[in-house]
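Every protein chain of the complex appears in place save one, which is left out.
Moving on, here comes chain A:
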């Protein structure tokens, strides 16, 4: 990890190129260079302004040309960052360089993923309305962002979600049963019934459990990405991995978002920040959320490779993420920001009625004119791999599967009460044990339970045996006494007979 090469290099090339070298380090942070980063940066900060230089040489800005025109910059004087698109609203390919990299079956699988979450959403939203679960959030209109991006990640990549990314879970293999177990908070829920519905998580699929506080997952994603990077440096047999972190444009106003981008950039973390810009944060439209050129422009400010993409275009989202993953792994790792433009077709959640703050017609227009599922379907139909029949069949079978998983999960038992005290610490503290006692939860492990069950069975057996033996003995004894009595009576009778006879004889 350590090397004397870099400092030597600095000495030879002189101060100016040392500075550039130090700067290039940001985009070229191999392990060799980062080890000596402290020395390099110290060197760069001690640079002074050269006489008659055309560029600024202050440590904080190094490529800025001196200008004799006073002009305040405003984002509106620059064109907005473009939005990348592969397939238009009619399902027609507009990027001529595009060739699909998936087999027909693979595309159909991903299409079915989008269909599945949209059908599940409708069913679960209604189920909440019927009072069968406490809460739900749909991702209608945003299916391509989650399924499309997820499809370009590797299984080993680590994912942090916000809450409207059921498509990521579905694409990575979260089963309908797993969705339902979480939603119904039954004993099979990995979260042990502790989290509100839609706070899914899967250790197996490398997706961290969803957390309600907005944007907290973003600096965590940077740290997780740094962990992956260090682990691979320490053990090169580990495959290169990235972290993908999802968030809404509303969450991007949180300090954690800015902290995350900045720290990911300075530590060169292989992380892809994926923003779903769906126009709303609950009721707040983007106009009241931020100014400037969307979330993407923030990425540039932090020195991060950034792209804006049509979030309703499955293919564009997938292509962009594929490329982002490559970039994130280049030069030893670096962050990438994707801003996916989309529209939140449904209410924020089951607790929200969005027609209180937006016109019905606005939503209807979006639904009609642009829907990610419809767009991919048009593309597939044009290609001849999908048709009305297949659509009908798919929808019916998905619906059946969802309802089956629903019914099964709803029937399952709730988690045991002791789960409320577990996992606060690695081990139960004396305090928690005492509080469990106060709640009358037997402070007992499964092993203890088995032992106690065995003891109970044994003691019942012993009691039965004792009672049985007593009974048998009693029966036996009563038989014996009965026989003795019979015998005795007979004797007595005989005796008395004899006696009688004797008496009779005597009387006679």
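Everything below uses one rule, namely that contacts are C-beta pairs under 8 Å (C-beta built on N, C-alpha and C of every residue); 3 or more make two chains touch, one makes a residue touch a chain; residues count from 1.
By our rule, contacts and distances are computed from a predicted model.
Visitor: Assuming one chain is omitted from the figure, identify its UniProt name from "SUMO-activating enzyme subunit", "Serine palmitoyltransferase small subunit B", "General vesicular transport factor p115" or "2-oxoisovalerate dehydrogenase subunit beta, mitochondrial".
Guide: Listed in its UniProt record, the absent chain's protein name reads "2-oxoisovalerate dehydrogenase subunit beta, mitochondrial".
Visitor: Touching the hidden chain in the complete assembly: which of A:198, A:222 or A:251 does that?
Guide: A:222
Visitor: If I consider the whole complex, including the chain that's not displayed, which of A:87, A:114, A:138 or A:158 touches that chain?
Guide: Hidden-chain contact among the options goes to A:158.
Visitor: Just to verify: which one of A:201, A:279 or A:294 makes contact with the chain not shown?
Guide: Of the candidates A:201, A:279 or A:294, A:201 is in touch with the missing chain.
Visitor: Which positions on chain A touch the chain that was left off?
Guide: 1-2, 31, 34-38, 158, 160, 189-192, 194-195, 199, 201-203, 208-209, 211, 213, 216, 218-228, 230-231, 233-234, 243, 255-256, 258-260, 262-263, 266-267, 419, 423-426, 429-431
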